[in-house]
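Note that one protein chain is taken out, while the other chains of the complex remain in position.
Let's turn to chain A:
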């Protein structure tokens, strides 16, 4: 299902969004055998892992694209200032051995670990952090650059100490520094040609370097032998175990699964539901987790019929999420229990409000003047209750399931499937009743990106008190206070049914047993630095 959310328009908004987007998972098997002896932790050295990705990102510069396949390739090539614990959501040291956030969440001070070098031999010092962030702040304020809005500059105290400042409180920035798009690039990269950077000509300090990127074919990263500064969460203290990782672009789901089964690749990213049982055992395993961020919703346009809170609330209560998930995603599916998915830091359980109550839903619609017409579709003043759901690319089973459920309530949902450019244009223009936009990021600030009335505000949200909560959560460095602000925001979102959460998405990758210690980090990218392969 993560593949599903990957497709479509969500592809553009969602996938792009993500600093911490769901990363593609790669697992790979090696084509060559390990040749050196096992290291202290039992990991064998050497070998290649081949990973099939569903799409060619067309640009692999982590600062120019939020595309998840691009960030998956580059995660091993760039190091970030911090890392995020996938279990707790806590921010931990990486290139920065320590960091502090000012009380007003406007200043972030980092102390870099010494003796770190980029792959071109130049040192990773405060100047590189400065040039990386300066460059990012100049980009159009969206995607990764959205997380650095209000940037006032990076002050360098000495080569290892620096402070990043913002005009306004910006608590989410600390989590952003853990992302691949905030990976530190050499000062020379900041001056490089944009198109060249897209083709992989940038310099990071990670355990791998970009060997080649051939559009529509593959991307290859190779080990850097002198690497010795992994994240504090890594199990491997030194250079990567693998010699090489090769990412193949295989758009066809069935072909990816077949290649994994036949041993031609080691990891198949986003394995479809029907193929999953084949890789659960039999020499394979499934690497899976629930995407953090905003749970995939129906996003109602407040201009039009859905401007009526009672109609939106009726839809919130009129969807049988258990049935939806069981039918579309099988036993592994999970219903949404709130605006945020359950794996997001600061998640709030709202299952008491996000519930199925067809009786109350019908009563709300009756009260709003929408009464059942002769064909079962509700009518008010002679106008049938018909809602247009704008869908990019192709309708998915969950679209049809929601359509059927709302039909039972007397609502006629039209699945309006359009091409990606038309989707973008019509959503920007507000020419729709529903879209479905979710954003993956292991930070509750996704709420502000999606729902702040002064932002893109694609669905015409009202602002007011909701904006206050959204802005406050972004400005509070204190966890307990931030939780309160998040609580307030998600409560208002559900009370007003400004978003209608449906289900949680799961990222599922198939991995051969020949590859060990491959995990997903907090942003759902593969930990290739720790991975190794058996003979």
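Just so it is clear, a residue touches a chain if its C-beta (ideal position, glycine included) is under 8 Å from a C-beta of that chain, and two chains touch if they have at least 3 such contacts; residues count from 1.
We take it that contacts and distances are computed from a predicted model.
**Student:** Not counting the visible chains, the remaining one has a UniProt entry; which protein name from "Spermidine/putrescine import ATP-binding protein PotA", "ABC transporter permease", "YeiH family protein" or "NADH-quinone oxidoreductase subunit H" does it give?
**Tutor:** Listed in its UniProt record, the absent chain's protein name reads "ABC transporter permease".
**Student:** Which of A:44, A:84, A:222 or A:449 touches the chain that is not shown?
**Tutor:** Hidden-chain contact among the options goes to A:449.
**Student:** If I consider the whole complex, including the chain that's not displayed, which of A:120, A:349 or A:425 touches that chain?
**Tutor:** Spelled out, the listed residue whose C-beta touches the missing chain is A:425.
**Student:** Of A:103, A:252 or A:332, which one is in contact with the hidden chain?
**Tutor:** Only one listed residue reaches the unshown chain, and that is A:252.
**Student:** Decide which residue listed in A:59, A:148 or A:368 touches the omitted chain of the complex.
**Tutor:** A:59
**Student:** In the full complex, which of A:44, A:67 or A:205 touches the chain missing from this view?
**Tutor:** From the options A:44, A:67 or A:205, the contact with the absent chain belongs to A:67.
**Student:** What chain A residues would touch the chain not displayed?
**Tutor:** Interface with the chain not displayed, on the chain A side: 11-14, 16-18, 52, 56, 58-59, 64-67, 139-146, 194-195, 198-199, 214-217, 248-252, 254-255, 258-259, 261-262, 264, 419-425, 428, 437, 439, 449-450, 455-456, 458.
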